[in-house]
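Once you've had a glance at the structure underneath, I'll fire off some questions.
Here the complex is missing one protein chain, while the rest keep their positions.
Let's look at chain A:
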Amino acid sequence: MFGPVLLKNIDVADGHLVSTYEAGGGYQALEKALREYTPDEVIDLVKRSNLRGRGGAGFPTGMKWGFVPKRTGKPTYLCCNADEGEPGTFKDRIIMERDPHQLIEGLAVSAYAIGAETAYVYIRGEYVTAIRRLQQAIAEAHAKGYLGKRVLGSDFNFAVHIHCGAGAYICGEETAMLESLEGKRAQPRLKPPFPAVAGLYASPTVINNVETLACVPHIIMRGSDWFRGIGPDKSPGPKLYCLSGQVRKPGLYELPMGIQLRELVENHAGGALPGRRIKAVIPGGVSAPVIPEHGLEVRMDFDSLAAAGSMLGSAGVIVIDDSTCMVKVATRIIEFFHHESCGKCTPCREGLNWVVKVLRRIEAGEGATGDLEQLDMLCKGIFGNTFCALGDGAAMGLRAALAHFRAEFVAHIEDRRCPFH
């Protein structure tokens, strides 16, 4: 029987305080890691757990840590990606607001493993409560000896700093985040070199998502077999699913990786609103291609969703019912990507501008013959032709909307009006 792990303290009164965290066994994983394991043993443990990054790409965390070169003469940095900006996603905010020490312990164990003495938590500036809670938690952890010089009497020194973002979605892309941390406009870097070799200040750098880091103390305490025993072997572990949109019980759900999307939406989140029918679901934030109702048997893990033509992404599950116009949803999604394009790559900067104009025209009932073919052509011109995945996400999302709900687009053009108005 699966019980919450990452969210076990979320509804506890004063769950953000170190005393509450300690009372629930908090910081024992840090102590265990420092006393019983070498850094390489921690990396091996995480590799054996098959923890895959929860930020969206699903790269194996232990393998990423293993790429960090040793004895380079430069400091190694750990960066926490807390710039949660994918529409439909709010899991990291809730961890930071209600159980920030879980993140700090994850940071400390991870930093010990990769040999970092400094971590920067890049947190979106809008998250004022999370920022304050994390600041307070960092101060508490220092006072308790979990951070600072000679952590828990060991030779490990570790400092955590908060770096506030200022409202740019692109900062969630890891190399753009590094640019932003270096005080520049957040524009992605060409890879290679990968951050593990030349990241922040050209030093070895690991970038992990909040949820990924929060998993680490539990792997230390319960072991890699426990983690691998949850969900599918290729992408195991507990997973946070964000449910929002036109659904009865929106909220954050912790369930095994690989749960069926239909079970998640209909059983756990209560299904469609009264009198309505689910039409489609976006399974992983707006970058993830939409899945029509008949596809909801898919499993919520990296590989199953990829095989189904979508992706797990941030697990930001947005439910859309039969009262909603899919042209409108697609337009709003592309408006988002257009607004958030950093402007570095021409296909993304100019292509999305063009796509938005065509979509707005269609939505307004002013579409023309050939508009859909033009959208297909624009998607082809954007996808795969940009530095980062922002353009790809936009193109994939629009392609899926056009493929699954083409009749709605055609109706707008032929009837010269939105059929939902």
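Just so it is clear, a contact is a pair of C-beta atoms (placed from the backbone, for glycine too) under 8 Å apart; a residue touches a chain by one contact, two chains touch by 3 or more; residues count from 1.
The criterion applied here is as follows: contacts and distances are computed from a predicted model.
A.B. asks: Given the options "Cytochrome d ubiquinol oxidase subunit II", "L-lactate dehydrogenase complex protein LldG", "NADH-quinone oxidoreductase subunit E" or "ABC transporter permease", which would UniProt use as the protein name of the unshown chain?
C.D. replies: Spelling it out: the chain absent from the display is recorded in UniProt as "NADH-quinone oxidoreductase subunit E".
A.B. asks: Among the options A:Gly251, A:Gly270, A:Gly365 or A:Gly381, which residue touches the chain absent from this view?
C.D. replies: A:Gly251
A.B. asks: Looking beyond the chains shown, say which of A:Gly165, A:Gly271 or A:Gly284 touches the absent one.
C.D. replies: A:Gly165
A.B. asks: Have a look at A:Gly3, A:Gly73, A:Gly183 or A:Pro274 and name the one touching the chain we're not showing.
C.D. replies: Checking each option in A:Gly3, A:Gly73, A:Gly183 or A:Pro274, the one touching the absent chain turns out to be A:Gly183.
A.B. asks: When the complex is taken as a whole, what residues of chain A touch the one chain not shown?
C.D. replies: 84-90, 93, 124-129, 161, 163-169, 180-186, 201, 242-246, 250-252, 282, 286, 316, 318-320, 324, 328-329, 332-333, 336, 339-340
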